[in-house]
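One structure is given below, encoded as structure tokens.
Excluded from the complex is one protein chain; the other protein chains are retained at their positions.
Naming follows writing order (A and B), and every chain is counted from residue 1.
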Amino acid sequence: MAETVLETHGLTMRFGGVTASDNVNFKLKAGELRCLIGPNGAGKSTFFKCVTGLLTPTEGHVYMRGQDVTGWQPHQIASLGVGIKTQTPNVMDALSVHENIWLAARRFHNVSEAHGRADEIIDRLALGPIARTELGQLAHGERQRVELGIVAVADPWLVLLDEPAAGMSAQDVDRMTEIIHELTRSAAVVIVEHDMQFIRSIAETVTVFHQGAVLIEDHVDRVMSDPHVRAVYLGKNS
Amino acid sequence: MDLSFVILIEMLYAVASLVLISAGLAVVFGMMKVINLAHGEFMMMGGYATITAVGLGVNVFVAMLVIAPIVVGLIGLIVERLVIRHLYGRLVDTMLATWGLSLVFIGIATMIFGNTTTGISTPIPGFAVGDYQINGYNFFIIVVSIALVIAMFAVLRGTRAGLIARGTMQRSDMAAALGYSPDRIYMMTFFCGSALSGLAGAVLAPLVGLVPTSGGAYIAKAFITVIAGGPSLIAGLVSSATSFGLVSQIFTFAISPVIGEVALLIAAVILLRMMPQGITGRFFKGKM
Partner (left out) sequence: MGRSASQDVLITLVVSAVLIWVMPLLISTYTLTVLVIYGMLGLSLGLIWGFGGILCFGQAAFFGLGAYTYAIAAINIGESTVPMILAVLVPAVFATLLGAMMFYGRLTDVYLGVITLVVTLILFKFVNSTAGPQYVIGKARLGGFNGIPGFQTLNVPGDPDAYVWGDPFFYVCAVALVIVFLLVTWLLRSSFGRIAVGIRENEVRMGLMGYDVAARKTVLFAVGAAIAGLAGALFANWGEIVTPNLFSLGQSAEIIIWCIVGGLGTRLGPIVGAAGLAYLKFMLGQQSMVDNTLITGLILVLFVLFLPRGLVPAIASVLSSIFGRTKRRPNASRTRRARHG
């Protein structure tokens, strides 16, 4: 029985009168790859932000490897060894690819080790030719890839990705899929995504959010053929 | 009894003068998200415009309430066309550029009027309440501030221009999409904001001797009041002017005017630390 790396108990987030996340109980085992899907406004991103510390939940608890991390700051959560990628590319535009990745590695390693780790990741992600280029001059897909590099270089045991495939070309998505698969060898991965094609290509278990709550949690094929899920996605109220 | 009346008037006066000092800056910040650090100098120029006009034989109230706002409004218009409009969306750059402008205006005023204090006497005599002497002009300032707030409310609520202005405040891109040129709206806003600064400077001029550097005394207070007020124009202005005015007067009475000023500043620091979005960012979301 694998260890539970991420767990939420009754996670609820309210904004004024709106309940964006409603009593979510979620469990993720080590090495698992899980996609969170749902239509716009289903509460995936709110859930993501509560887990990563960007928001403090109104009620409920978040546990990582058994430790209660509710209300922690993002940097404290990241320090545990959790890699986080937000929806829009969050990178240092005036710094080079190498510097971006080096900064991430430096958090957990000394200066020379960090250089070694950064070079290794740059090789693995085929970023070599642009390693000295400033991020501000790169295309969207490349920036997303660099951000995955920033996440990967820290050797996380839990990776949380918010819409990693958004706005990317088919070729970029393929490469992204490969990188994510590589990450799952050492880490549990949670992906918030809307792109069904991408999910089909990558996921096994998916959790469907609807109106802030978990609607269903099952294997991707069964979820896709579930009439309830289809209704939710097509906007019909069943 | 007399004392409490005097204190009440002083409190109202403190709040009113803060409203007056901050109104022009609040309009420009609320509408355009531009911090005009030359605001204090706009007030200073309003004062000089009044004194010059009075010197030329114009009635003092006409000079204060009509001539000063128009003159300063026009100066503001020129500033907007020459400098500000190149810097929209760059908050810090506009702050720096307007700070530079404030120095330019101080320099020009020094060259024209010299580095000496000029002033006009208060046009309304004082009167006594029991044993205490009250400055009649303070009443005038309270009245002007109340009229100003009502007028702003009426314009924003009751007129088409006000509707467009409120729309622009919330979503400038949407206003543009609906066919209202943001360029013109911003131009008008800056004119109005500058005119309000000119008015405030003119009305307050009789109370303080005027020197080219008098703007410095206003800008910090106005800046604090507006930022602490937060995104809602009128509610923010009134609520933060009230809180700061009360705090500073209480400490002024209890200890000394200097401590009153310091208390105001400390209150501002504490307030911003507790509510980084300003008072209305926290309590009056979405109102005007």
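In this section, contacts are C-beta pairs under 8 Å (C-beta built on N, C-alpha and C of every residue); 3 or more make two chains touch, one makes a residue touch a chain.
Just so it is clear, the model here is predicted, and its values are computed rather than measured.
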Among B:W99, B:F139 or B:Y180, residue touching the chain not depicted: B:W99
Omitted-chain contact residue, chosen from A:L6, A:A78 or A:I191: A:A78
Among A:I37, A:V69, A:I150 or A:A165, residue touching the chain not depicted: A:I150
Where the missing chain touches chain B, by residue: 35, 83, 86-87, 90-93, 95-97, 99-108, 110-111, 216, 220, 223-224, 227, 256, 258, 261-262, 265-266, 268-269, 272-273, 276
On chain A, residues whose C-beta touches the chain left out of the figure: 52, 73-75, 78-79, 84-86, 90-95, 99-100, 102-104, 106-108, 111, 134, 136, 150, 154
